[in-house]
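Here's a slice of the assembly, chains where they normally sit.
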Amino acid sequence: MMSEEVARPETATASGDKVQDAVPTTASTQSTTRQPGAPRNGGGALSILRTGMGRNVGLVVALVLLCIVGVITAGDTFATSANVLTILRLAAVVGVVSIGMTFVITGGGIDLSVGAMLALASVWATTLATQQMAADYGVIFMVSTALLVGAACGLVNGLLVAYGKVVPFIATLAMLAGARGLAEIISDRKTQIITVNPFLDFFGGSFLGVPVLVWMFVIVAALGWVLLNRTTFGRRTFAVGGNAEAARLAGIKVQRHTVALYVLAGLCCGIAAVMLMARTTTGSSTHGQLYELDAIAAVVIGGTLLSGGRGTIVGTVFGVLIFTTLNNVFTLNNLSISAQSVAKGLIIVIAVLLQQRLAARATTP
Amino acid sequence: MSSQNTGVSGKGDGVADEELLRMTGIVKEFPGVRALDGVDLDVRRGEVHCLLGQNGAGKSTLIRVLTGAHQPDQGSIVVNGNEVALNSPTAAIDLGIAAIYQELDLVPDLTVAENVFLGHEPARFGLTRRHEVNTRARELLKGLGHGEIPVGRTVGLLPAAGQQVVSMARALSRDAQLIVMDEPSAVLDSEEVGNLFRVIRDLTARGVAVIYISHRLEEIREIGDRVTVLKDGATVATGLDARQTPTSELIRLMTGRSIEYVFPPRATLPGDAQTVLEVTGLSRPREFEDIGFEVRAGEIVGFAGLVGSGRSEVLETVYGARKAATGEVRVDGVTLRPGRVQAAVKAGVGLAPEERKSQALLLDEAVYKNITVSTMQRFASGGFLNGHAEKKAAEELTKALDVRPPGVEHPVRNLSGGNQQKVVLARWLLRDCRVLLLDEPTRGVDVGARSEIYALIRKLAANGVAIVLVSSEVEEVLGLADRVVVMREGRAVHTGPAHEIDEHRVLDLVMEGSAV
Amino acid sequence: ACTSNTPEAEKTSDTGATQAVAGGKNDEPGKKVKIGFSAPAADHGWMGAITKATQAEAKKFSDVELVVAEGTNDVNLQISQVETFINQKVDAIVLLPFDGAALTAVATKAMDAGIIVVNVDREFGSTFAARTTVLGDNKGMGVSAGTYICQELKGKTDAVVAEIAGIDSLPLTQARSQGFKEALADCGLKVSNRVPAEFTVESGEKAAANLLQAAPKIDAIWNHDDDQGVGVLAAIKNSGRKEFFMVGGAGSANVMRDIKAGNTVMRATVIYPSTQGADGVRLARLLVQKKSLGDLVEVEVPRTVQLYAPVVTKDNVDQYLPTAFES
């Protein structure tokens, strides 16, 4: 498939074949995303696309199926451009958070504090003082406050994990409690309304018919993809997540890199905070509740390995889209709310099983 | 193998006896273990300096101190005449010290090329230059005689030998003046070892120094210049001439006793011994084809072949860890359900797999738990385990195999590579198997323990166990087995009694048509 | 006084058979109305009851089609639900926002799109965001509860009054506590111990168990929510303490039965109608069909309807029991 692989065709096929046999007999619980035969990171744009599709074929099929259900059950509304934009706008906020989460998880960590960091950033960026500054000197003040707060929280997470050697789950759980509490203290648990109109106008606006929020998601996802797949930073993220000791022995500064990953996740939360602020015209300590679960679910369903070392931005984007489309289809169809919950559970399982079977097939010759 | 490598010529000549590295009085303590207790080592430019020692003597630990992976508690390290502090791997790398670690340290999900350049990726503005990475990696691999390894392949998919080659390429990718190789030949077969030696000679000719660790003394003779022997974490001899020092002297230095490094005599198989394991027409597409053999009670059947010839796959298929496409496996006349480990286990088949870390060991568990994991039922009544009985049984075996440090409650992770291998072996010795499949049972095991293991295998056979043995050391296969199967590219090219075939014939069979 | 509620407030929610008496002509089928309904996650009894009552109310009208979105505490998702309703071109949206301020923008957008928005329970930040607002009286609840406790304690100035609040980050909880504090202050009392719970039985039990330890002697407890109150009562029963009386909130049928039986510390409850969503549906229907509110002279449906928070005691419990929600 890739030029490099032509050299020894027998080997290439051999391992592909092995997978096929191996699947039914194994007890693997993490095999969702393992397609050992799949060529990875091949050269040339075309092969990227092709392998990307191969790996994500199940996700694509799941999404398409969902859309078909949407079209059938909610005909005219579902397929309108307004509705598509609604889905994308909804996806954008969690999407940006999930991109950051993809990096952390690929690097072998986890971040439970994303929702809380988002809330804190939104609150901090909408205090009277900040809004005053923004009104006086420009919107950039609010935006950079949000980004800085996010990044700073991420830094604390990163330092705790990398140098304090606190397990990521616990470190970020502590940050969850801490950041949310701090957000409540700062806002006195009141919803802070944004009065800086340039801010709302810009981020609430559209560009070329597409909402700015959606553009932001697209840009973050694209940058994330390049960063993960085309830079030394990305390579090192895989290395740190896949085998931290090997990475260390290869001279990678594992601790520093880990910190960077959490800062990145925090930064994404800061961006998401700006987006949510624009969408809701408020900052609030209740923003982003349970986003950690949503983001992790999107990342994992997309094919990133929860134990680190393997991650895909494209998969994450699909994961986010699947969940948001699901929500949209549910809203359009007047399902009983409890039934929605049950259906959601079923659909998640079906999507994963689909992805697994189809991806395995697509990558075996 | 020595027949292929004609010369010692390139080595040593012209290169000054300039001192490159001097380590003095290195002490390294782990909780409860003094792994290094005053080690001295000096290495000159352009030499191959061999490090010898029993399993657990401290070789790998010394290497990890040298590469900045461990911090020594005491001692000084002088490189090029300057005292240095190697407080991180980066510091060592910057000084031109590269290493191939005993435990493969690769990132499974990155490609071959990415692994080779991990940590020093050619990049512009942070963007990796993938083309350059791939081309340069391909060149390096070609230089190692392995141009066929696809540089875009995920490293986790390569067999152990392939991974070892990638590790070597990585060490070479750095402009090193000292390359440390910790048992690089353990997973290699004779052809590969020849290749490796060619590379080492190239390096030394360019003035690069190599520290070479191996338990195969004949390799030391062939490639080494000087030898340092470690025992119990201390240097017992240094600067010995690699070619002149008698083997018995080396062994005595290492073990403190003299050991006959020979195979125990073969017992004659009773003519009426019943066939225990019968394999017919076993195939898995692109791995191996139409393999058939039988093993009688008390018989040892050895598999010889190159790395990648499919021997491990055959064993794993017999065991049910892989599902056979066609063919049958019968134990005592009963056909096993393909692809079911349980079926094999129930029928009394045991497998000591090739990859100890990933396939066999529970690294964080105590030694005794690792040993009894397949025989738990024996120590349990009503599901409750009798820890004392377990430990006693495990202690007997570890004593017999000379596992160091003694004691069965250390986590296996803290044992040296060779000692871990002994633990794996002990697991299957404890189990009363009808059939025992041993894949590279002596990989990384030192001279002393090796003869213990040979004796044990023999004893098992004498007790009526049917044994299948895979080894990359031809003499081991010939010395132990009653019958030999030679495999090449997934086919059995020869089957016959061991005494009818010699090492040269095996090598010829193995190489035929596969010469590069 | 208590009967002076808007007629809608008295609708029973779970007995679909009971027909409105007051609506009269208004209840006759008219133009088809498609109404979208969105509310926070039903993670506690009252919120569950809201949705149920709303759905039950909509079922009574052959001309109403109610589209119910999944309850959520994520404002982002709730905004998108409203957007979806706009895309669907519903006639009206009944919206119980998770956070009123955060949904103001999108509600305004819906209004701009010509959709009638009825705001329920948690107020928007702008008057342009909704045509009509149905509100419970949260501060009034606190005031009613505080006043009742003042009466019962009759000038016992050193009395220990405890408060078991609901989800503390909600403005409505803060309003309730504020009202309570002010009413108590009027008679020289203060809240000695305050613990928040989460409106669930379980959290009520947990909070009360801890509270009972913190305060060895208590004279009165106000518990914001009767569903969490089931748990509170369980904890009290566990502790064997009886020296105080308790006032509930929201007014569930369970609690009213307890009050009627009079064998627990439960002595009164303050109603917070769970029929607000149902009222919202009714109002939305009237608005779309351009009808006026029955008993009012005014032709237009009022801008704000604030429900009353009466205190239910043993004396008047029979009057409220039939309309109480089963949590």
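In this document, chain identifiers A, B and C correspond to the written order of the chains, with residue numbering beginning at 1 in each.
Basically, a contact is a pair of C-beta atoms (placed from the backbone, for glycine too) under 8 Å apart; a residue touches a chain by one contact, two chains touch by 3 or more.
Since we're looking at a predicted model, the values are computed, not measured.
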Each distinct protein chain appears once in the view. How many of each does the complete structure file actually contain?
A x2, B x1, C x1
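One rule holds in what follows: only the chains that are shown with their structure count from here on.
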Please find which chain has its CA centre nearest to the centre of all protein CA atoms in view.
A
Subunit A and subunit B: spacing of chain centres that average the CA atoms, whole Å
42
How many Å are there between the centre of subunit A and the centre of subunit C, using C-alpha atoms for each centre?
37
Cα-centroid distance, subunit B relative to subunit C, in whole angstrom
72
Could you list which residues of subunit C touch at least two other chains?
none
On subunit B, where are the residues touching two or more other chains?
none
So in the complex, the part of subunit A that touches subunit B is made up of which residues?
2-8, 10-15, 17-18, 21-22, 24-25, 36, 39-43, 226, 230-236, 238-239, 242-243, 245-253, 309-310
For subunit C, which residues are in contact with subunit A within the complex?
42, 51, 66-71, 73-77, 79-81, 83-89, 98-105, 125, 168-169, 171, 174
Which residues of subunit A touch subunit C once you look at their complex with the stated criterion?
74, 77, 80, 82-83, 86-87, 89-90, 93-94, 184, 189-191, 193, 204, 276, 279-282, 284-291, 294, 324, 327-328, 330-332, 334, 336-337, 340-341
